Structure formats: structure tokens, C-alpha cells
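Have a look at the structure below, then the notes.
Removed: one protein chain of the complex. Kept in place: all other protein chains.
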Amino acid sequence: MTPVTHPMSVTSTSLVSASAGLRRRIWPAVAGCLTAMVALLLAVPSHAADTAAVPTAAVPTATAVPSMDLAPDGVLQNGLLHNGLLVGALLFALGLVGILTRRNMIVMFLSAELMLQGVSVSLVSWSRYHGDWGGQMLVIFVLTVAACEAAVALVFVLQAFSRTGRLDANAWQSLRESVLPRTIDQALPPLDGGVTHWPTLTPAGVEPAHDEEALLEREHV
Amino acid sequence: MIPSLETIAALVKIGLLVGGLMTAAAYLVLVERWMAAWVQDRKGPNRVGIPLTKIRLFGLGQPLADGLKIILKEDYTPSHVDRVLYNAAPLVILAASLAIFAAIPFGSVLPPLGIDGLPDPIPFLVAPGFSVGILWVFALSSIAVYGVLLGGWASNNKYGFLGGLRSSAQLVAYEIPLGLGLLGVVLAAGSLELDVVMTQQANTGIWYAFAQPLGFIVFLVAAFAEAARLPFDLPEAEQELVGGYHTEYSGIKLLLFLVAEFLHMVTAAFLIVILFLGGWHLWGVTGSGDEIGWGTALIRFGVFSGKVLAVILFFMLVRWSWPRFRFDQLMNLAWKVMLPLGIANLVIVAIVEEFRPQMTEAMGASAAGWVALLLPWAVFLLGWITAGVLTPSGTDNRPIRADILEDDGLFAAEHALLTGNGQVTTENELSNTANADSSSGSDA
Amino acid sequence: MKPTDPSVRWIEERPLGLTERLYLPLVVQGLTTTARHLVSKKVTVSFPEERPTIGNPLIYRGVHRLNRDDDGRVKCVACFLCATACPAHCIDIVATESPWPDREKYPESFQIDELRCIFCGMCEEACPVDAVELTSLLDLTGKSREEMIFDKEKLLSVYDMTKDAEPMKSKSLGGTL
Partner (left out) sequence: MLPSVFATQLMAEAGSVAGRPGLLMAVAVTTAAASLWLLLPKGLEHKLTRPAGFILGAVALAAFALAGRRLGSIGEEAVFALVALVAVVSATATIVTRSPVYAAIWFAMTLAGVSGVLLILGAQFLGVATIVVYAGAILVMFLFVLMLAQPSGLASYDRVSSEPMLSAIAGAVLVGLLTISIGRLSAPVPADDVEAAATAESDAPADSVTAVVPDPLFENHVARLGGELFGRHLIAVEAAGVLLFVALVGAIAVVTRGEAAALAEGRPTR
């Protein structure tokens, strides 16, 4: 990619700094959540202890319930379900992070779609596990809703873009509640790479006057 | 680890298919050049034969020479491109257009070979039993849009970018009539598997082109547009517009783009034959069951290939018969003509399929069959005439002067000054104005 | 000229008829035209093996020749009219005194640069004695630029080569000489 030399990026580049007040209120809660969760995870006992307690005698043979993939030891073989749910959870969480933190409205919508994908994977995993179609049905409707959402959302994004000339969600922070602090942008350092130098051809005839800066800064041929 | 026989069979099929397709694409380019020459009263390429000899073989060595030439050309990458996507775009489009053939059968079945571990009979299909074959074709043809769009964007060139947007808009728009034309067949055949669609036509003996004429036309037009063939080759449009999304490409990457476009045409021909022209079926020649001997298998393969070749020749003949559509006409055709016609076809097919049992019960099998055949034809004629009468911009190429007047404010003002009002003037009014009679032409 | 110019005459096109709106007749028409050309006789020829037929060699403008008179002498009188008329300035003549009594000058050297020549035939028109003519020879090739500058000998040899097939235009066309 050629570096940015768009005037917008020089004058109004920004470094996000949420206000100190907001951060002071949120930090303890977040830190507490993370610590509590890690503690929870560490406190979880290992799997081996549980499976030992399974009463094998009470379980019918595997052939009776082919949909449930019963293993001989009587534990439901839910590996596919487990892994599918794990993938779904990861996708959902990644989508959540994206929609919380990115400022480009299109990328935010991509993140929302990512969350929908996570949900779809989870639903289909359960559908496979239970051997019925309910989950897959729901995914079809998720697809429908996603299509509707994308259509309407894109229209709004386009409208917003045509008003501000940017895809920045923070361009609309005046819509926030008045008690919430504003995000103040600071200047960003320029990207590495410097200015691209374009080859200059030998002139034929009388050379017209050029705008040298425009020649150096153009990004298209 | 020794792979199973089925895996080996699948690999052999893939090898045959990819090798055959690439060779066929090369030779179809030669055929296309011949057709172009003959239609223009020329002789066409007929020189290149066996190298270092005087043997010419009617120019059959030409594809080799063409390929060598374009491969050996300098693979020039402009400095302003986005390198990753610039290199990825041709690969994406070629991979997508080759992977489509996983779900497309290229014949009927081989007679049983009697080898343990192999299914009997062996179908001419890389992924047999893939229950969503048609959707697969659809999905991969929509992936091809990415190659076009990214190639145009990554070129970082305004002409390439505009070309990319232009052609992806076309591809996305024509996916809808394509799907509608296809849905009629899916509804009638009751399956998303392409070989089942062929078997259905062979069993009834009625090709879907005859049972659903409207669907056939809609699918045919959409297939032309999806394959970016003339009269819809706006993606390239060498004569009127700058090359398009592959303006900045050269050498082997350009070759990949061109081969992919050619494969799109081949895919379209396969789909047309499979969905609407009966696949390997020909009345009285090929039979209909799966229990066949070597002779019938060969005949079926021949019939199938012959049909595909005929459709491809039709594609090439059409190229030299009609002028290119303008972009607004292209979009008009997709949204205002083909979409309603496709929906009409879908509705009539649904009605026929829904009430066929009742009709059979009421008036007997043969009469019901005739009704089921004639009803779509009636809808076809009706829909066609309606479309022709109601959508003049689809067929009428004349410039609309009132629009010009509205668009250009200065022009309109001047014109109003000259003629006394803003209306389009006829010859008489103009001559009156020239006579300096300021009161003439004032009828509103 | 602006489209609003009063002298522009706007002409109403004939509105499309029903058959034209239905497009199918036009489709068939287009396909039949193409198909007819597909099988019709081709106008190109496989050149070195097949020679193209030239309609009238007398008016074909191919390679030049310098004609000889009945005695075998070069007909040119070095009047420079052809060099003056030549729009491409490809004719170069060096005149000297003629050894023969019937004319004052004759060309000591006479060169035509066939690579610069545009084969317009003006030299042929300008020549008062019909010495320069354009033959119907069309395969004019060479391996170097120098080779393509035809001197007097070469031009005369072209005459020798073509005089039987193409008699001098002056006589056949009822010329003066």
C-alpha cells in the first residue's frame, strides 16, 4: 500500500483517549471479572474424576440411539458438539471485541456478522448433537435476518458517510447521552514509508507547468 | 498409508477433468478464433503445426504457441499496486472456476468394472451424492466476483477499479435471474443434484428447455451475462472502454484471468446442457437406465460432449451477431425484464407441479402431460409479449431527447429560449423558430 | 456546432414495431447473417502459396518500374517532375547530359526509396514521357533498409521482369508515346 497522504489524515488524525472518569469507573469491575474468571477456571477440577463416576450399567446399547453417538463406556461422545461450541464461542467473542473497539462502521458491521456466525456454529452443533433440525432452521432465519440487517445497515452507513465524509463511528458521538464523556482525538504520527517518488518522463515539446506536490502525492496513476 | 480405491478414483477423475478442461479451454480459444475469422470472411489461424517442420495441421499448434507466448511474457507488476491482493485475485478466480466442476457431472456412468471397493456403476462426477450440487455451483460462481472486484481494486488504477465495480455489479445483478431460471428446474426435478436432474429428463423424455421455455431463456441470458460474453461483455469492452479490471495485468496473471473467463463460459455451457437440454439423453439413442454396456456409455458421453460443444459454438456465434448492450440497458434487462420473467416461470412451474397429480386423476396421464407442457408455453408467449411491449428501454436503443434536455440545465435553458418553451421541438417548430416568429411553437 | 444550433435538424426516428420490440425476429436475423458469413467464401488468401487476384493490373499501384524505350534505353528525361510531385520525397534523381541526340538530359542515377513511398501514383501521373510506372507487383520485401532503396538498374530490371505481363500503360491506354 502506498502511504496515506490524504489531507484528512494529517489534520484530523486521532489517538483515542477515553476520558479518565469513565476508565476509573470501569477498571475495577473489569479487573475483578478477569480475576474471578481465572480463579474459577483454576478451581475447576479435572475431567478424569468425573468420568470415573459414570454408572455404565444403566445405559442402553449404542445401537438403540444412533443419533447420540454413544461410546461403549456410556459417556456421550460429544466431542463434535464441544469443539463446535468452542469455535462458536471464540467467533462470538471475537465479534464482540471487534464491535466494541473498532471505529470504522463497516468493520463494526463485519464484527456483528462474526457474532452471528458464532451463533450459527453453536446452533448447528446442537442440532447435530440432538439429531433434529431445529438448530439448522434457526440458522436459516439467522441468515435471513443477517441479509436484512446488512441491507438496512449499509444504507444507514452510506447516509452517515455522505454527511460526514468518514466511516468513523466517533463522528457521531454527539448522539451520545450528554453525561457521557466525549472522545478527544489527538494527532497520529505519520505512517512509515515516506513519499513515493514517481518516475518522470523526458518532456516532449514545451513542458507545461506542473504542480510538483500533486505529482508526488498522487496515489493513482 | 494406502489410499482407498474410491480416493484413487476421485483423484483420477479430478486429474482427467482439470487436464481435459485446460486442454479444452486452449483449443476452444482456437475454435473461437476460427469462428471469428470465418464470420468475418477471413481464414483464421492456420499456420502453426508441428514445430521445426513444415507440417501445419490446420493450425492446431496455435494454442501451444499462444500459451507459450503469454507465459514467457514479462510478468510486470506495477509499483503502485497492493501486491498481496493483486497476486491473489487471478488465483481466486481461477480456483473458483475450476472447483465448480467438482459438482458438475461430465457424462452419465461407466459400466460396472467389477473391482472391489469401487462403487458400481462409476458416475462421471467428482463428488457423487453431494446433495447440494447446484448450490455449490452457485456459491463458487459468486466467489468469482471476488477475483474481479479485488483485481480491480488492488490495481490501484481508476480504470481498473471502475472496470472491477462495473463487472461485479453485472455479475451480482445477473445471479438473481440465473437463480430463478435454475429454481424452476430444481422444483420440477425435486433435487439439487445435477445428475438427478439429468436422469429425470432422461426418464420423462422431456427436456426442461421444452417444459420451461421461459426459464430456459432467462437462464440462457443470465448465463451469457455471468460468463461475460458478448452481448454482455461489459467487464472487458475493449473497444469502447478501457480494458476493465485486468487493465494492469500482464503475462501469466492475465492468462489466468482469461482462462477463468473462458472456463466460466464452459461451465455455463455444461449447466445449460445439464439443466435444460437433457444432459446425455437423446431420444431413441441413449436409453434411460443405469444398467448399460460400454457402447451405450460411449454414446452417452459422445452425446453429452456434442451438446456441450454445440452450446459453446452457439456462444461464439452469438458473439459476432449482436452489438454490446449499454450498461443501463444491461441493468434494465436484469431487473425489469429477466427478474419478472423468471418469477413468472417459477410460479407457473410451481402451479403445474402442485396440481399435476390432481390433473392426472381428473383427465388421464397423457392429457395432464400435455397441459403441463402447454401451460408454460402459454405463459412464455404472454410474458414475452408483455415484456416486449412494456419495457421499451430493453429493446429500444434510441436516445431520449427529453432526458438530455432535463439533464443539461444550460442546454435546456438555451433550448427554451430558442423555441419559446421547454418542449422537444419537431422539425416544423424549428423552422418556425428560424423564421424569427417568436410566438410559434408555444403550444404546451 | 451546438445541439441547440437552429440549423441542426432533429429527425424523429421511426418507432419500433411490435416484432422489433419482441426482439426474436431480430435475433433470428442476426444469427442468419452470421451463419451465412460463417460458410461463405473467404476473401483472404494463404498468401505465399496462393496469390491474390488483382482486378485490373493497369490501375494497381505496386512496385515502381523505370520503362525502356524501343532501343532499350531508359525513357526518363530527368525532368524532375516526378520528384517534385512526390509527396513523400522518396525520389532522388541525378541528371546529366544525355549521350543521345533525341533529348537533353538523362538520369545518371535514379533512386526510389520504397520504404518512404506511399504508393500514391503521383509520379506516374506527373511523368511527361511515361517513364515511371507502378506495376502490379505486391510482394515487396527486403532484409535491410538499403536494399529497399531501388536504384536505376533495379527499377529497369523490374521493367524487364514485368514488361511481358504488363505492357506499358501509355500504349495500352492510348498514350502519346
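We just call them A, B and C in the order they show up, numbering each chain from 1.
By our rule, a contact is a pair of C-beta atoms (placed from the backbone, for glycine too) under 8 Å apart; a residue touches a chain by one contact, two chains touch by 3 or more.
Every value quoted in this text rests on a predicted model; they were computed, and no experiment measured them.
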Shown chains touched by the chain that is not drawn here: A, B
Sole contact to the chain not displayed, among A:His82, A:Arg176 or A:His210: A:His82
In subunit B, positions touching the absent partner: 85, 130-132, 135-136, 138-140, 142-143, 145-146, 149-150, 153, 156, 161, 165, 168-169, 172, 175, 190-192
Residue ranges of subunit A at the interface with the undisplayed chain: 1-6, 8-9, 12-16, 18, 23, 26, 30, 32-34, 36-38, 40-51, 53-55, 58-60, 64-68, 70, 74-87, 89-98, 100-104, 106-107, 109-111, 113-114, 117, 120-121, 124-125, 127-128, 131-133, 136-137, 139-141, 143-152, 154-159, 161-163, 166-170, 183, 185, 188-189, 191, 219-220
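As a working rule, only the chains that are shown with their structure count from here on.
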Subunit A and subunit C: spacing of chain centres that average the CA atoms, whole Å: 73
Whole-Å gap separating subunit B and subunit C, where each centre is the average of the chain's CA atoms: 47
Subunit B-facing residues of subunit C, complex: 2-4, 6-7, 9-13, 16, 18, 20-24, 27, 30-31, 33-35, 37-46
Residue numbers on subunit B that touch subunit C, as the complex places them: 35, 37-43, 46, 317-318, 320-322, 384-385, 388-389, 392, 395-396, 398, 401, 404, 411, 414-415, 418, 424-427, 430, 433-434
